[in-house]
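What follows is a single structure, and I will ask about it in a moment.
And now, subunit A:
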Amino acid sequence: MAEHRQDLQRELEGIEAKVIELFAMVAEDLARATDALLSGNNEVVKVLAEREAVIESLYPEIEETVNRNILLQAPVASDLRFLLSVLRIMPELERSHDLVENIARRADHILSDDLSPRARGIVERMGELVSDMWRQASEAWYQRDSSAAALLAERDEEMDELHASLIAELASGSMTLPVAMEMTLVARFYERLGDHAVNVARRVVYLAGSLPPD
Partner candidate 1 sequence: MSVIAEQQRPDLREPKGWRRASNRIATSLMVLAFVLVIIPLGFVLVTVIAKGASAINWSFLTSQIPSEVAPPGVGGIGPAIAGTIVIVALASALAVPLGILGAIYLNEYGGTGWLAKLIGFFSDVMTGVPSIIMGLFIFSIWVLHFGFSGLAGAFALACLMLPIVIRSTYEMLRLVPDSLREGSYALGATKARVTVTVVLPAAIGGIVSGALLAIARAAGETAPLLFTILTVTTVNWNVFSGPNTSLPSLIFANANTPYAGAQSRGWGAALTLIAIAFILMIVSRMITARFARFQR
Partner candidate 2 sequence: MEDSEQKVVTNLPRSEVAAAQPAQSDASEAGTEIFGAKKVSCYYGSFRAVTDVSLQIYEHEITAFIGPSGCGKTTVLRTLNRMNDLVSGAHVEGDVEYRGASLYGKDVSAIAVRRRIGMVFQKPNPFPKSIYDNVAYGPRINGERNKGKLNEIVERSLRQAALWDEVKDRLNNSGLGLSGGQAQRLCIARTLAVEPDVVLMDEPCSALDPIATSAIEDLMRDIKQRYTIVIVTHNMQQATRVSDRTAFFSVLRNEESDTRTGVLVEYGRTQQIFEDPHDDRTRAYVTGRMG
């Protein structure tokens, strides 16, 4: 039997595809940025700047499509929850990519040798953790998995601990002041990225609705 509203279905699938694209960009660039920071390779900044331009055009496009469909299609149930959730995670994705870009830029100002081994270790760990959290958030969105929110909240606590350790290390005076100041910012960026990942997972709870009876 034919399903109706195939035009709406296509629109929704189109929006989902673009959202997945955004998730991918954030995840990939996050890995690149951490890498750049630790290896001192600042070529990645140009790549990220180009990506930023793509996101800048994609973001209003997605927003406009969502607005139009909410207005004209009178969506309910899962359609409505999807569209509203997209609107709510767009800012999270956009700001997250900004943060990633900011992290990458610091690679310009810091030579990796400036970092103390301990600081380096923590930053590596933070990078891994945040990348993993974003992978999980992205997966949660794709699978409409509402259980991810609790798990990510726990991992965010780990992130907070790492953040605290890094700040302590920076304050210990084992690095020069300029470097320490830069790294304080970087620490904050990573911590915020973790928060955004948790926020996205929270939005997925509404998106997923109640589990269908099996």
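Inclusion criterion for the candidates: all candidates are chains of the complex that A comes from, given by their letters.
Going forward, a contact is a pair of C-beta atoms (placed from the backbone, for glycine too) under 8 Å apart; a residue touches a chain by one contact, two chains touch by 3 or more; residues count from 1.
Fair warning: this is a prediction, and the values are worked out from it, not measured in the lab.
A.B. asks: Which touches subunit A in this complex, 1 or 2?
C.D. replies: Of the listed options 1 or 2, subunit A touches just 2.
A.B. asks: Please name which positions on subunit A make contact with candidate 2 in the complex.
C.D. replies: Answer in residue numbers: 1-5, 8-9, 74-81, 209-210, 212-213.
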